[in-house]
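Notes follow the structure.
Removed from the display is one protein chain of the complex; every other protein chain stays in position.
Residue numbering begins at 1 within each chain, and the chains themselves are lettered A, B, C and D in the order written.
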Amino acid sequence: MKRDVFVSISFLMAFLLISYAITVKDVLGMAENPLRPLGGFYLRHAFAPSNLTSHSPEVVTAIVWNYRGFDTLFETFVFFLSIMGALSIFRLTEEQEKEARSLESREPHRHMDLITRATTKLVVIMIVSISASIALHGHLTPGGGFQGGSAMAVAALLLFAAFSKFTLERKGLTLGHVITAYAFGLALILATAIAPVFLYDGRLLQINLLPGETGLLNLDVGEYIAVTFGFLMVFLVLGISEWIFKVILRGEIE
Amino acid sequence: MDITGAFNAVLYFAAVIYTFAFVLYGVRAIRGPTTADIILAVDCLSFDMAAFMVILGIYFKSIMLASGAIILALWAFMLDIYYTKYVLYGEVEV
Amino acid sequence: MIASFFIFYITVTLFAIILLGIYGLVTRSNLIKKIIMLNIMGDGINMLLILIGYRFVFPVFPPIYEKHVTFEEFLARAVDPIPQAFVLTAVVIGMAMNILLISYAIQFYRLHGTVDARDIAEIMGGKSK
Amino acid sequence: MNPLKRFSPGTFAAVLAVYLFYTGSVSKYDLITGFIVALIVSFLIGHWLIENDLKLLSPKRWFYAALYGLRYFLVEETKTHIDVAKRIFTLKANPGIIRIPLDVESDYGKVLVANSITNTPGTVVIDISDDGKWLYVHWIDVSTLDEEEIKRKVIAYFEEYAKRIFD
Partner (left out) sequence: MQELHLIILAIVVSFGFVFSYLAMKEHDLLKALALSSVQSTFFALGFYILAAPDIVLAYLAIAVGAYTALVILAISKTERYEVGE
């Protein structure tokens, strides 16, 4: 109880201090907001006709993949690591996997009713083509690899919920295939990052040496594939029922 | 009468009505006794928000900003399906 | 004058949301609830960053060059693209972090049957208050 | 399964249309990328969305679909809106859940009937039986329990048109 009072009072103090700093002192410089010089530089040079251009009218994508490309490259690896972490937490040995398969075959397929399924089919087709549009137009209009990939992941989630996971696994969306596709996406990103070194004697990730907008397009497509299948992988593993895990893990604990 | 002025007036009117609808749905989302009420309020709120975005897109004369509205309308559908599946079976996937 | 009042109101409320997120993160004991509050805090921070990059001019443009405006007008009216690039990274990393945290929570529940921070402290041999 | 058999021109056209609609421009780049995406999607899951592509080519079905749209949005919606508005002011309601048999064969026909019923005020579809033969509907005014009468009052002409469009 005493602790709660302390916490509340300290938060109130912090709030008052911040309010004072913002309203009276104007620490954030919000009152009149000029364009900062670095932002002006990017705006001026992202689609300039002469040098330093990244051939992209979409300045955010230009910054994300071209000016600060290393940042985004390593961000992709952070994403990769977190997904690998989640997978390694839920890992099963080979015998356990076999046991899980045999237990899963006894489970009922909990798909939803006819109306929802038929509507979901239509919506999923829409989401797939919209997400492809977002990803492939990343360097022209708002969008990019991350946005398209997460949109596509939502389509996969809809399929999981409306049909059952087993229906999709029977149709060929198994964990092995998904990991293969994820690896393909990462390989595309890495290939685009390394290509200037071998082809044009450039540096790593110097993608404006590539002809036209190829570099940005490749990176966007690679990111699209990687993000989609990364999410999908996690949800495939999380989709295993809880009682199966309890049966399997019981042996391990005792 | 000036057609642009009339059009702008209609847009203002629609924006005010939508803001009022947000408040009403917000009340339902706050007070709703069961979780189903809250989810229904969230759903309606999302669709209203999508329409509001389109109105703002017309007002700012920028077609680029309208792409979010389509997406929002699709995502609200998914939220409903997940909630329904959880209530029906207690287990979401499988 | 009225504009600057609104700016201050928005900024202060955003800070209030951030502090609320931290408060919930500290005081709630359920791990899933902690994750929800962490996300609310992150949203507040993202919004604040975007607000710092905003320009207070009337027809404000997103940082995307369109053909039908001249380059000078675009420069005069487009918002700062750098915070947007930062926030784009932050949103995706936040989602990666969520995946990892939620898988930790689920696995802990499978092994020990609880997601309450006080019970976790007891299980791990600490003293719960 | 033979990949060529999976290909569905209907899905191809739908995906390309949504792609171009969302993009909002028809340049060479859009057409090429949209073509590739639509090709991939329709080879992967084409047979799954549309079972019989020939139905799409029949002009009679399109004509009935247009007629149905006009009639539904102009006549039926107005009628039921007026009816429900009257009920709000006079507070005359007799709500209950009824069961309606369905004759439509195809899935999309059933969806059309169910969504048409839900979209008109006063009636909401709650559930559909597993074999798709029965609809459970919450109706604001349960005035009769006779099956034919219920069908005439709630479903009206939806089912005839659904049969003509999709079967």
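The working rule: a contact is a pair of C-beta atoms (placed from the backbone, for glycine too) under 8 Å apart; a residue touches a chain by one contact, two chains touch by 3 or more.
Because the structure is predicted, anything quoted here is derived from the model rather than measured.
Within the full complex, the chain left out of the display is in contact with A, B, C. Although one chain is not drawn, its touching partners on subunit A can still be listed: residues 58, 60-61, 134, 142-144, 146-147, 150-151, 153-154, 157, 161, 231, 235, 238, 242. Taking the complete complex into account, residues 19, 22, 26, 29-30, 35, 38-39, 41-42, 45-46, 49, 52-53, 56, 64-65, 67-68, 71-72, 75-76, 78-79, 82-83, 86, 90-93 of subunit B touch the chain not shown.
Although one chain is hidden here, its contacts on subunit C can still be listed: residues 2-3, 6-7, 9-10, 13-14, 16-17, 20-21, 23-24, 28-30, 32-33, 35-37, 39-40, 43-44, 46-47, 50-51, 54, 56-58, 60-64, 79, 84, 87-88, 91-92, 94-95, 98-99, 102, 105-106, 109, 115-116.
The rule is simple: only the chains that are shown with their structure count from here on.
Interface comparison, B-C versus A-D: the higher count of C-beta contacts falls to A-D.
Between the Cα centres of subunit B and subunit C there is a gap of 22 Å. Once the centre of each chain is set as its mean CA position, subunit B and subunit D turn out to be 23 Å apart. Annotation for subunit D: residues 22, 24 touch two or more other chains.
Residue positions 62, 64, 66 of subunit C are each in touch with at least two other chains. The touching residues of subunit B, counted against subunit A in their complex, run 64, 67, 70-71, 74-75, 77-78, 81-82, 84-85, 88-89, 91-94.
Per the touch definition, subunit B reaches subunit C in the complex via residues 60-62, 64-65. For subunit D in complex with subunit A, the residues that touch the partner chain are 11, 14-16, 18-19, 22-24, 33-34, 37-38, 41, 45, 48-49, 107-108, 110-111, 114-115, 125, 127-128, 130, 132.
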